[in-house]
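Note that one protein chain of the assembly has been removed; the remaining protein chains are unaltered in position.
And now, chain A:
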């Protein structure tokens, strides 16, 4: 069983690498989506090591590029309010990684967030794109654990892509263990970054 898992892991990573080699400038497009007040912009600013104390609701979108060791992570943070969700699809093209952010304390909207995620996973332009789900706001006492959210969203039924759920607090930085500085001279710099980004590891179903 372990052997099979390892084989599939290798295959998945190799396909990403191949894709990367074909783009000369090694750019990775990461799309951040989720309902409003989920913490997408805070996460984005944490990734870019910026001040997170003056954040306001996102009208439209924010983009940040993080340059690291020969590759460039372009992170797109799209506003989550209902009124602008129809625009999400304009940003699907060429996405390498989808990050879906959930407010783990906003239980009233678990159903709504699940529906939006399910719709995203059905999108043709996002087919096969690895998805990382952040169960955010774990610093709040009322936050649901990641396992409960995974169960509620039926994540185990995802079979067509790599996925991972990770509990985190964008506010404190906990769980986002992103090191954008993989060891120098490593042959697979991008791989390092991606694995670190998707810490602790990918899940394959």
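The definition used in the following text is that contacts are C-beta pairs under 8 Å (C-beta built on N, C-alpha and C of every residue); 3 or more make two chains touch, one makes a residue touch a chain; residues count from 1.
Quick note on the criterion: contacts and distances are computed from a predicted model.
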Among "ELMO domain-containing protein 2", "Centromere protein Cenp-O", "Peroxisome assembly protein 22" or "Trafficking protein particle complex subunit", UniProt-listed name of the chain not shown: "ELMO domain-containing protein 2"
Which residue of A:82, A:125 or A:156 touches the chain not shown here: A:82
Absent chain, residues of chain A that touch it: 36-37, 52-57, 59-62, 80-84, 87, 90
